[in-house]
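Remarks on the structure that follows.
Missing here: one protein chain of the complex. Every other protein chain is in place.
Here is subunit A:
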Amino acid sequence: MSKASALTARPATEPVHRLHLPQKLRNLELFLLLIACFINASAVVLVQLGALGELDPTLVLLGAGLSALVISLHIVLRFVARDADPFILPIATLLNGIGIAMIYRIDIADKESGWESAAVRQTVWSALAIFCAILVLLVIRNHRVLFRYTYIAGLVGVLLLFLPLVPGLGQEISGARVWIRVGSFGTFQPGEIAKIALAVFFAGYLVRNRDSLSMVGKKILGARFPRFRDLGPILVVWALSMSVIIFQRDLGTALLYFGLFLVMLYLATGRLSWVILGMGLFLGGALIASQTLNYVNGRFTNWLDALNPAVYDAKGGSFQLVQGLFGLAKGGLLGTGWGQGRPEITPVPQSDYIIASLGEELGLAGIFAILALYLLFVARGFRIGFAGQDDFGKLLAVGLAFVVALQCFIVIGGVTRVIPLTGLTTPFLAAGGSSLVANWIIAALLLRLSDTVRNQPRLVV
């Protein structure tokens, strides 16, 4: 914080904090971006050599187009967010590219091509998503604009969340009702966008109401709990999450939103009692759900007793989970290499299970690298939180970064049996347009926030 303010006090040419010079930041970003594009191109080439045994130029062209688009995002940054964090864009690019390579690899195994090919669709969605990110950076020149739209964001978030329940619009896929059909274009998961809107709403709302929420009430069992009359917001979000579990049958999404809210609430108020209360509420709800809702109960059984033949063979049983584990085991430490494994054996290897597919072909080493990329991405977001000067910006940055971390944890933890498996996309990697658009917008917002953090003098909102 002091460094940032010190920087603004000095002439920009003075080489004291070298990385903080906009020019250097952007050059570093360009350098990393080129490395990322190179790795992505190599991955596609290796997939072709590994799975096809020959080189096919079409997807290389698509990849080149994508690289061009990413570079143009970089150029946009040079003009509208010169001080933005230099790591966010290369990390997002790399994850996106590795995801496309793996999706392409599974297309080859499934003999899909043309518009049927998930890799082609993913590339087009990536283009769209990066375009959205550019738009966000161009339109939102200062993140505090979002503060004004707190309640609208909340309304939009809730509407998006429940859009799939509208008859005729919603689409049910493998039991969960979280998609809407968009003409012949395919399906869209509005909940992915909702998480951004809700993060904005939570940040704005909490900054406005933190004082009353920070008040403490009675002391129970040695911990001070909030006043009864302040329980409204948490109960509303809890009810929202529970209705997602009940009506949309999507445990993962519910956990994601509720976790996001709890962390932001804790950050805003500093009261651990909120977290305890919230976790109690959620666990209680989940417990009741696991007893009363078949699909939740099944998820728990699959998790705890995955290798039991009865559970494995059951309808909606642990077949997918166990096949994913087999794939990961096959990968071992170093993986089979691109195009050399059999990730297509596992159901949905390109979306929910892309991490198992990557683990099979890139091994534990590859998974560690990917987890390190996510951790770095999240850490850059948290860094904005630490260095930020306005509480809204801090909360928003940490909320957005945390949502990425939590989503990774829920989906990768589900695949590797840390927690019950719930359907969520792995950010940037998994096949799915809505997820890509949402995550690229998150990247754009973090870029914007990091730029303002470095540019703005200390302000209290």
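By definition in this document, a contact is a pair of C-beta atoms (placed from the backbone, for glycine too) under 8 Å apart; a residue touches a chain by one contact, two chains touch by 3 or more; residues count from 1.
To be clear about the criterion, contacts and distances are computed from a predicted model.
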item: Which of "Holin-like protein", "Multisubunit sodium/proton antiporter MrpD subunit", "ABC transporter permease" or "Penicillin-binding protein 2" matches, in UniProt, the chain that is not displayed; value: "Penicillin-binding protein 2"
item: Which of A:104, A:402 or A:428 contacts the chain that the document leaves out; value: A:402
item: Given A:412, A:438 or A:453, the one touching the chain that is not displayed; value: A:412
item: From A:25, A:43, A:161 or A:322, residue that would touch the chain that is not displayed; value: A:322
item: Touch residues of subunit A, complete complex, unshown partner; value: 263, 266-268, 270, 307, 312, 322, 325-333, 341-342, 345, 359, 363-364, 367-368, 371, 374-375, 378-379, 382, 385-386, 391, 394-395, 398, 402, 405-406, 408-409, 412-413, 416-418
